[in-house]
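Every protein chain except one is present and positioned as in the full complex.
All chains are identified by letter, namely A, B and C, in their written order; residue positions are counted from 1 within each chain.
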Amino acid sequence: MNVAIIGASGYTGLELIKLLVTHPKFNITYVANSTGDINVQDLHPCLKDVINIDVQKASAKEVAKVADLAFLALPHKTSMSFAKELLELNVKVVDLSADYRLELETYEKHYCAHEDKEHIKDSVYGLPEYYKEDIQSAKLIANPGCYPTASLLALLPFIEYIDTNAPIFIDAKSGVSGAGKNPSEATHFGQINENCHSYNPFKHRHMPEIQEKVRLLKNEEVSINFVPHLLPLTRGMLVSVYATLKEDIDVNEILQNTYKDSEFVRIREKPVDIKSTAGTNFCDIYAAKNANALFVSSSIDNLLRGASSQAVVNANLLCGYKEGEGIPKIAYVP
Amino acid sequence: MNVAIIGASGYTGLELIKLLVTHPKFNITYVANSTGDINVQDLHPCLKDVINIDVQKASAKEVAKVADLAFLALPHKTSMSFAKELLELNVKVVDLSADYRLELETYEKHYCAHEDKEHIKDSVYGLPEYYKEDIQSAKLIANPGCYPTASLLALLPFIEYIDTNAPIFIDAKSGVSGAGKNPSEATHFGQINENCHSYNPFKHRHMPEIQEKVRLLKNEEVSINFVPHLLPLTRGMLVSVYATLKEDIDVNEILQNTYKDSEFVRIREKPVDIKSTAGTNFCDIYAAKNANALFVSSSIDNLLRGASSQAVVNANLLCGYKEGEGIPKIAYVP
Amino acid sequence: MNVAIIGASGYTGLELIKLLVTHPKFNITYVANSTGDINVQDLHPCLKDVINIDVQKASAKEVAKVADLAFLALPHKTSMSFAKELLELNVKVVDLSADYRLELETYEKHYCAHEDKEHIKDSVYGLPEYYKEDIQSAKLIANPGCYPTASLLALLPFIEYIDTNAPIFIDAKSGVSGAGKNPSEATHFGQINENCHSYNPFKHRHMPEIQEKVRLLKNEEVSINFVPHLLPLTRGMLVSVYATLKEDIDVNEILQNTYKDSEFVRIREKPVDIKSTAGTNFCDIYAAKNANALFVSSSIDNLLRGASSQAVVNANLLCGYKEGEGIPKIAYVP
Partner (left out) sequence: MNVAIIGASGYTGLELIKLLVTHPKFNITYVANSTGDINVQDLHPCLKDVINIDVQKASAKEVAKVADLAFLALPHKTSMSFAKELLELNVKVVDLSADYRLELETYEKHYCAHEDKEHIKDSVYGLPEYYKEDIQSAKLIANPGCYPTASLLALLPFIEYIDTNAPIFIDAKSGVSGAGKNPSEATHFGQINENCHSYNPFKHRHMPEIQEKVRLLKNEEVSINFVPHLLPLTRGMLVSVYATLKEDIDVNEILQNTYKDSEFVRIREKPVDIKSTAGTNFCDIYAAKNANALFVSSSIDNLLRGASSQAVVNANLLCGYKEGEGIPKIAYVP
C-alpha cells in the first residue's frame, strides 16, 4: 500500500519515515513538509543512504494521486484542513495531531474553533487496546497524545476499583523530544540538562483528553489531576498514576487479565523504566498498593508508542494487516 | 570552633569539607574515614590546593582531643556507636545518618536494633524551620533525610487544610548522588543515563520518617504514600506532593505566611526546578490547586539542604552563630 | 543457519541477541554466559516478549550439537579457549575479543601468553572494507576493536599522502558503554556525568592494533599516538585523526574513491556526529586540511560497528549472505 507522510520535518515525521522505510507492507510514495524543495537526506542527515526521496510542499491533491493512506504529523489546526481535503479525495488518514481526538465541545474549549466538524464523528481514537474493532473499519484515525496513551493504559484497568469521588493524580515525566524539534528556551540544553521541573500543572491539554476517554470507555466521570514534568533525557516517558482504592484488589491479576491478549503491553513485576520501552511500541506497566492507595506506573517511548509507531499500528489494523507488522520491539538498551 | 568530620569518603563528607573549609567560624581539625592513612587530596582530587589535611582512621577519643563538635557522615548503625562515645566525651554531634531521627519503635521497625537508646530522647530533629529553638540548645542533632526535608517543607503548611482520611501521595525524584559514591548496578552510567524509574514504591524508609514528623508537629495521623524515582542527573531533588483539600484555600498565601521569616525557603510563583537550588541550602516551593486537588512542588539540593548544608545550619544554630553563616545561596546555574 | 551466542550477559552479547533475533537468515539456538540457569528475559528485561530462551552455562560441546557458527562475546583469554575447542569441533567462530586480532608477538606483549597459537594464522581480521575476500572464506574471524575500526577506516585512505616520519595523533572519544556493564568507579554515574577526561594516554591496547594493521595493509611503519577519552553518553564513538600531509590533496575525493563501493561507509561534507550512526553499522567520515595539517573525523556506534553488528556483517560474508542482510541502518535519532 502506498502511503504519504505530511509533516516530515519534526521528530514524529522522522520516526514515521524510519518505521515505514523498513515496513514490509507500506511503500512511501510521498513526503512533504511546509516548504518542500529539499531532499529528505538534507532534512534528516541520518537518513543518508537509507532513503532517497524529495520532500514536497504539502498538497492534498498530490497525495491523492500517489497514495491511499496519509499520515499527518502536523500541528493541530493545520492538520484538520489537510485531513478534510484528503478524506474528500478518498485518502485514508492517520492524524497524529489533536484535531480529531476530542468531542467537539472539549476540543473547542481547549484548542480552537474546529473547521472540519463533520469528520469528527467519523474519527476513531487510535488506542488499539480499547478501540481495535473500530480502528479496523475506520477511515480517519485520531492518534492519541503521548501522555493520554501512557496514562489511559495504566489507569483504565483500575477504574471500577477506584473511589472516583477522590481526585486521581497523574504525575507524568516526559523526555524533551516531546517538546518538538524547534529551538526554544524550554528545550535549550542549558535549561534542561541536570534539571527537572513540572510545567502547566493541572492545565495541560492532555488532561481533558484523559478525562473524556475514561468517561466514554468506562462511563465514569473522574477527576483527573495531571501534572507533567520534563526529564533531562531525549526520548521516553514515565507516568505515575495515584488513586484511592475502594476495595482490596490484586493489582497484578487485574493487569494480567486486562492485557492478556495485548501484543504491545507488558506487565512487569518490578517498577518499569524508560529504557526498556525506548525504541519500541511496548507499554510496560507496573502496579502496587498500600492500604487504599494505588500506584500504577507505565512507560512508553513518547515518539513511538506515544505517536509514530502507534500510528503505524493503527494503519496496520485499518489496512487489515497484522497489528505488529513492521512494529519495533527491540529497545534502545543500553 | 574546632570541628571534626567523620565519614569523609562519601559525597556528604566531601560536601561538609567543602562547606567548612570556607566557613568563617568553624575550623576543621580532624577528618576521618574507615581506613585513614590517606591525604584528603588523594581521597578527593578536587580538593588539591584547597585543603591539606591527613585523613585519620576514625576514633572518638582522638576527636575529643581536638574538636568540640563532630559531623557524622556515616551509614546508619555505624553512626550511633560513634555518637554515643562522642557525647559521653562531651563532644557535640550533628549526625547525618538516620540513627536518631525516629522514635525508637519506628526506628527499630524500619532499620535495626538501636544500641544507644538513651540518647534518642536528647536528639533534636534538625529541620530548622520547625525546630529552631530546640536545635539552639541541643547537644545531638539528627539531621533529616533528604526526601523528608523536601517533603515536610512542602507538606506541613497545608496539613490543617487537607482531608487526612484520604491518602497523601508523594512522588519524589532524586538525582543519583543520593545513592552514594559506591559503584553498583543501580548507579552504573548505562543504567541511569536516558532513563527514569521508581524504586521501593511505598517501601522507602523515608516514608515513616515523614509520617512520624507530621504526627509530632501537627498532631495528625496521616497516610503518607511515598514513591521515589531516580533522575538521570547527579545532584538535586524535586518532590511533588498530591493531597485532597477539605476546603478552599489560597495556596500561595499559606506558603508565604508559613515561611515569611525563613531565610532558606523561597516561595515561587512558577513551578520550581532543580537547578535553581542546586549548590545552595534553599528549598524552593510552589503550590497549585484544581478544585479539591492540591499539588505542592519543592526543590532542594539533596546533598546540601538534604544533608550537608542543613547540617552546617544546625551547627550554626547550636553554636549560637547566625543561621546563614557560611551557607551557600549561589546556585549551580547554568 | 543455526548460531550460538556465548557471553550473553554483557552489552555486546545483548546487541548480538537483538540483531540475530530479527535476522532473516540466522536462527539463535544457543545462548550462554558464565553461570547459566537463567532465562534471557531475566538477564535482559528489555527482551521480555521478544525472545524466550534459557541461558546456558557455556559449553563448546553443547554448541557443536546445535549450531554451525558461534559468536564469542567474551573477555580476552577466556575467548581463546572456547574458540580453540569450537574450531576443533568444526564450528565457525566470530570472536569479538582481542584474542586473534594481533600477530602473536604483539598480542603477547600487550595482553598475555597465547594458548591457541595454531589458530592465529587462520584468523581473518574482520574489517570488511579491507578484508572482504578473506572473510568470505574464513573459519575464524577476529572482530576488530571499536577504536581500531573507527581509526583505521578514517586513517587508511590517507596513508600514502601522510608524512609517516611525523607522529600521527588519534584523539578518540567513546561513550561509556565501551567500558562494559560491570559497575566500577570509572562507570559510576557521578563520575561520568557532566565530565570528560582522557585515560591511558599512549598506553591503550588498541594502539598497537591500529599500528599493526596499517603496517600489514599499507606496508608502512607509522607512529600511532593514541589518546582515548570518555564521553558522558552511553553509546557511540567519535575519532579524530591528526596527521601531517606530505603533499596537497583533495581529501574528499580520496575518501569518495576509497569507499565508493562500501555499503556501510558514508562520506560526509560536514563534520560527523555520533547520533547519526548510533544504532547502525554505518561509519561516517569527514576530512579537512589546513596547509599540511590533516584532520579526519569518523563516527561509529561502538557497540554495533565497533563490535556486534560488524560481527554479524562478518558472519553474513562468511556464510555467503549479502553483507547488509539484517544489518541496521536506521539511527537512534533523536
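Heads up, the rule we're going with is that a contact is a pair of C-beta atoms (placed from the backbone, for glycine too) under 8 Å apart; a residue touches a chain by one contact, two chains touch by 3 or more.
Everything numeric here is computed off the predicted structure, so don't read it as measured data.
The chain omitted from view is touched by exactly one of C:278, C:311 or C:327, namely C:278. The hidden chain makes contact, of the residues C:122, C:194 or C:220, with C:194.
Contact with the omitted chain, checked across C:31, C:96, C:238 or C:313, is made by C:238.
Taking the whole complex into account, chain A touches the unshown chain at residues 11, 176-177, 181, 183-185, 187-194, 232-234.
Residue positions on chain C in contact with the hidden chain: 166-167, 169, 171, 173, 190-191, 193-199, 201-202, 223, 225, 227, 229, 231-236, 238, 240, 242, 244, 271-275, 278, 288-293, 295, 297, 299, 332, 334, in rising order.
Summarising the interface, chain B meets the missing chain with residues 11, 14, 18, 21-22, 44-46, 48-50, 177, 181, 194, 234-235, 263, 266, 268, 270, 275-276, 279, 282, 303, 329-334.
Keep this in mind: only the chains that are shown with their structure count from here on.
Averaged C-alpha coordinates give centres for chain B and chain C that are 46 Å from one another.
If each chain is reduced to the centroid of its CA atoms, chain A and chain C end up 36 Å from each other. Between chain A and chain B, the centres computed from C-alpha atoms are 39 Å apart.
Touching two or more other chains at once are residues 11, 177, 181, 194, 234 of chain C.
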